[in-house]
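Handing you a structure now.
Shown here: the complex without one of its protein chains, the others still in place.
Showing subunit A:
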Amino acid sequence: MFFSDKHAGMGELADTLADDAYTEGRSLWRDARRRFMQHRAAVASLVVLALLLLFAAFGQYLSPWDNESIDWASLPNLDEDGVPSLASQHYFGLDPIGRDLYQRIVQGSRISLMVGVLGALTAVIIGTLYGAISGYVGGRTDAMMMRTLEVLSAFPFMFLVIVLMAVFGRNVLLIFVAIGAVSWLNMARIVRGQTLSLKRKEYIEAAMAVGVHPFLIVLRHIVPNVLGVVIVYATLLVPEMILFESFISFLGLGVSEPYTSWGALISEGADAMWTAPWTLIFPMLMLVLTLFCFNFLGDGLRDALDPKDR
């Protein structure tokens, strides 16, 4: 038959080509990585964030002080002895009660970054699954799940935090719980919207026709296809969570002494900004730097993952 002859010829051509060229597929993720690498600001942000992470993890070994003991020798004359200096090894100076600010920032970074990343992670896991299931199943289930979501998001959140703090005392874990409880709500909405548009795609229908279990359709076909949007949103969520924790700490509801976080440090620094400006400047710089980096990163990821939307 004409067609099969022609096909055999083409097959040989394809074979010879295949010998030279790689047969590995070029996935959409790989394309996205290449595009991301061309986005300079995003790559730089990624490097800065990696350094920040290293700082939070190992920064404490660079200084002989620790985050809770008071430098009694410098305490009587804080305005002069407490300034940042390499000689006294108080790189970032002392805080208003004579503790080493560098060590406190290292420790605060740990809490703040953890809150940010954990909040975003909760949002990604719970929000994605909740939204995808709600959107995919549709009908009454969808309506119920979405109304539940609305009730949750209508709940006065600060009130919840205050009650939690009053009942269980100030505890880092509670902050995680509180932040986890709100962070996924918007994510679930976004994913549901995406799922609704994906649901009518032919490849989802094809999976249904094959007889794939609905839950597997959600996991295998819907989640990977909404993941692009989810990742972008998650990177933008991290700074939001950090700010949120800072806000709680600024109000005095956050982590308790001797632990601290960026928000708590900024709060302390703001009180002492006229006599000891460095107590405000250093934690603020850390916070601003992190927020900038995450936002640039999110920007770069969006450009890389949705090349059509530029």
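By definition in this document, a residue touches a chain if its C-beta (ideal position, glycine included) is under 8 Å from a C-beta of that chain, and two chains touch if they have at least 3 such contacts; residues count from 1.
Please note the rule applied: contacts and distances are computed from a predicted model.
Peer 1: Refer to UniProt and select, among "Heme exporter protein C", "Aspartyl/glutamyl-tRNA(Asn/Gln) amidotransferase subunit B", "Cell envelope biogenesis protein LolA" or "ATP-binding cassette domain-containing protein", the name of the complex member that is left out.
Peer 2: The chain we cannot see is recorded in UniProt as "ATP-binding cassette domain-containing protein".
Peer 1: Per the definition of touch given earlier, which of A:P224, A:P258 or A:P277 contacts the omitted chain?
Peer 2: Selected residue, touching the omitted chain: A:P224.
Peer 1: Check each of A:A206, A:L251, A:A270 or A:L285 against the chain that is not shown and name the one that touches it.
Peer 2: Candidates A:A206, A:L251, A:A270 or A:L285; residue touching the omitted chain: A:A206.
Peer 1: Tell me which stretches of subunit A touch the chain missing from the display.
Peer 2: Residues in contact with the chain left out: 1, 3-4, 7, 11, 14-15, 18, 23-29, 201-203, 205-213, 216, 220-221, 224-225.
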